[in-house]
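Complex shown without one protein chain; remaining protein chains in place.
The first chain written gets the first letter, and so on, giving A, B and C; residue counts start at 1 in each chain.
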Amino acid sequence: MGEKLLNKSDIGKLINELGKEYSIYAATNDKQGNIIFDKIEKAEDILLDYLNSKIPPKSVLFPKVETLFEYEIKDDDIEITNPKDLYEKRIIFGIRPCDAYSFQLFENFFGYGQFKDELFKTKKENTILFGIGCNLPRQTCFCTSVEGHPHKKDDVDVFLVDLGDKYLVESISEKGKNIVQKLSWLSNTTEADIQKAKELSKLAEESMSTKIDIKKVIKIFQENFDNPIWDDISMSCIGCGSCTLLCPTCHCFDVIDENDPMSKKGRRIRLWDTCQSSIYTLETSGHNPRPNKVQRFRNRILHKFCYYPTNYDLIGCVGCGRCINICPVNNDLRNIFNSILKIEKKEEVKVV
Amino acid sequence: MVIEEENQNIEQLIRELARKLLEEKQVDVIIGYAKGTVPLSSAPIVIDKVEDVDKLIWNNLCYINLAKYLVPRIPQFTDPEKGDLKVGIVSKGCVGRALIHLSVEQQLDLNNIKIIGIPCNGIINRKKIEKEIGEREILELSVSGDNIVVKGRDFEQTLPFDEYENELCKVCKVKSPPTIADICIGECLENPVIMDDFTDVADFDSKTPDEKWEYVKSLLEPCTRCYACREACPMCYCNLCFVDQNKPVWFGKTTELSDIIIFHLIRALHMAGRCVACGACSSVCPMGIDLTFITRSLEKIAKERYGFTSGIDPKTLPPMMAFDMDDEQEFMLEED
Amino acid sequence: MSNPYIPLLTTVKSIVSENKVNDIKTIELKFKKEEDYKSFNYIPGQFAEISLIGKGECPIGIASSPTEEGSIKFTIKKMGEVTSGFHKCGIGDIVGVRGPCGNGWPMEEIKGKNIVVIGGGFAFSTLRSLILYVLDEKYRSDYKDVTVIYGNRDSSEVLYREILEEWEKRDDIKIVLTIDREEEGWTREVGFVAAIVKKVAPSPDNAVAVVCGPPIMIKTAVAELVNLGWKDEQILNSLEMRMKCGIGKCGRCNIGNKFVCVDGPVFSLAELKKLPNEY
Partner (left out) sequence: MSDIQTKTDQSEKKEEWEPKIIAFLCNWCSYAGADLAGVSRIQYPANIRIVRVPCSGRVNPFFIIKSLLRGWDGVVVSGCHPGDCHYISGNLVARRRFTFLKELLNLFGIEPDRVTFMWSSASEGDRFATLIKKATNMIKKIGPNKKFEKTW
């Protein structure tokens, strides 16, 4: 039996104990009251009953600004060193299943091909994920449509289910088992608790209000690259890129060198970048392969629902609904699916 | 009149005028607002058929400045055969101001545009509502009487409209677009005279530099550099923004505080005497950063120093496009 | 952990200015450590991410051939921050190199075939690498006739003059040089590359065409080849794309589901036809 119980009043104790060995990252408020994942100093700062964070927890392992290496220019040599925080032992506490799944996608992508992104891999290896199931998914959530589930446990190391006044703690991976074993003071479960967790999982699944036939959507996307419908669905887009920056699966980055004006030191850093910006693909010669909003918009959607499935047989979306909530012009992904699904119907009519 | 009734009247006005324009073929397309799919939003929409007129709505969440869809950076209202299309644009005061200012800067031709003037009755501050409701999901938001009613799964909360209105809308003096002969229909202001005492920024002005710096720091800290503020701003139409320039690289692109502050400082500088105070930048910010203090201060500087209010008169040049021998220069260093 | 973003360090060994206006230079780099050079195994058509530490990084095609031992060469046009930095470099300066990246010309698959090289402007660098490789004693017998069609805006822009002269002396390679507009003293062809392709009319029998140049040249020259009866599989293009990481992670160089930096930059016309027209 891998399950244990954790009283909500003991969260502080748990965090303090884990905090001795690991840095704890969890959802917390920033200065403007947004929920972000950040390093926790005090257990009281942790938020656990949040809907979902504004900035996805990718910011912990793939921060907005990440040092690739540091350098110091000397008289006839350059000294290059690896970034410092690579081997920091981290726990991401209270991550939602969708966001945990996004790490899986990151690992898949960054670990693909001849060159592997060792920075992310190393950080991920030193990280333990404590997931919490969503009992009340939002209206904009659609994880069940993209092969996810509000109580999906596969991608985390330890999985918690909120049972009201306590959490059911289930260790999933080896890493998770080891760490839960050390927490000997966790109490044992009863059959009723496990049963209740199962019920909650089922309830959560049933309360998902959006259901999309994603296989069909992918197929239509693959066949309709040149469809004029792209003009219509991208009409209202203002090209701001908040959808991509706040997407848990968007991994594109820009690389720049930053020098300390006061010394000969510097660092090469990578920053989150967005494919919605026109300079993203602008070549030095002035040629731009994706000069228009329509193309950039299409690239974003197809990258997740066409290129990703083609290359890795995975859907590049975890269904967190952040882009739906955040879009300033309310260009709702669900509407895009709906209008895309309509094209096929029209064509079928034509065939008949 | 209560807000709820006003909304209905405005909506009716928009639909009537839009129907008339389309039926009489005075315009080819109309840009307006449609109902959003999430509670705190509205969606810009383009219609070209009379049947679609009923999709146009008005509520207190129409925060996008529709003039953005006409700036040259996003050219889309052209037809291969007809050339430039005639566009009708649902205009609250700040949309009208943006259009007029853009024409002053020769970025668009007002003759291709029909301004459908409406008397805006204020926009709700989305961020303030989100903050108030906290981590509960908002499922529905409506205006009832003079109150905002927020409904969720197991709660219902009534909030007074006055308190949750955008700061900018509270002090707005140009609720309807200024009239320009021949291109305006609906409710427009004839020769508006703007009187503004800027009492709302007086408080901020009296702070010491360090206090201001601390305020700016904590305000801008969450910025992710997504540039939604820039993209939603009708005045930001440069082909290549200064932060994107790389010959030379002027300012850093990182999310370190100094780079963030510099970005907002320079953007504010570029908005000087041009900002039309629509508040779109604050409304669209995914991180809820309220840039009102910049907007208001820019208006104040332009008004107090040069007597200029942007987007009122298509014939007056904005302060940064003109100069005068007798400009005040009290900030110049002089011998004692 | 081996950090894939850390470059190998090299020093500038020589700098050659390639044209009259002096905005194209070929720099020769020597690896600081011998083992780095040994691990840097490349084939013609590949590129490397070269960087000036403190300025930035950019992807540049490798102009030298693996047969030229001891160093690697890059031909760089002065364009932005980084490339201008390279133009200010002196001998002995330190340059970072990551790579080789990309797939390169399919040297194995085109063995036993005639090779038609079509190049325009300073995109000729990776073609130089290819030609040198093919003409090298070790490999010459693997490939058949080589025809080179090389176009430029004007005569002062022709790169690698010395090596071109050497090639002209040989009888196993045919060189056709062209410039866009007539000029005094120019005795070679005049006209756009596509027109010259039509005039030269290379035979598609047992041959491959290797095309590299500005997008408009690729488009027109390829159309001419297709008119001459060339098949899509026989036409190889080397594409340009904006890149940052060069190793398929930063995302910006995708054409459909392919990344130019790892799946390209060399694509056959047949492959390109399957991809969206976003390049």
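As a convention for this text, a contact is a pair of C-beta atoms (placed from the backbone, for glycine too) under 8 Å apart; a residue touches a chain by one contact, two chains touch by 3 or more.
Source: prediction; values computed, not measured.
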Chain not shown, its touching partners among those shown: A, B
Among B:Glu24, B:Glu81 or B:Asp210, the residue in touch with the chain that has been omitted: B:Asp210
Contact set of chain A toward the excluded chain (per top definition): 258, 260-265
For chain B, the residues touching the chain missing from this view: 207, 209-216, 242, 250-251, 256, 258, 261-262, 264-266, 268-269, 272-273, 293-294, 297, 301, 305, 319-320, 322-325, 327-329, 331-336
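Note that only the chains that are shown with their structure count from here on.
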Touching chain B and also chain C, the following chains: A
Chain whose Cα mean lies nearest the overall Cα mean: A
Gap in Å, rounded to a whole number, between the CA centres of chain C and chain B: 50
Intercentroid distance (Cα basis), chain C paired with chain A, Å: 39
Distance from chain B to chain A - Cα centre to Cα centre, in angstrom: 32
Residue list for chain B, restricted to those that touch at least two other chains: 249
Residues of chain C whose C-beta touches two or more other chains: 80
Sites on chain B touched by chain C in the complex: 246-249
Of all residues in chain A, those that touch chain C in their complex: 68-69, 71, 73, 76-78, 80, 82, 86, 109-110, 112-119, 122, 225, 251-257, 259, 266, 268, 270, 273, 275, 280-285, 287, 289-290, 295, 299, 302-303, 306-308, 310-311
Interface residues, chain A side, partner chain B - complex: 30-36, 47, 49-51, 54-55, 64-65, 136, 138-140, 235-236, 238-242, 245-246, 254, 256, 258, 269, 271-272, 274, 277, 279, 293, 324-332, 334-335
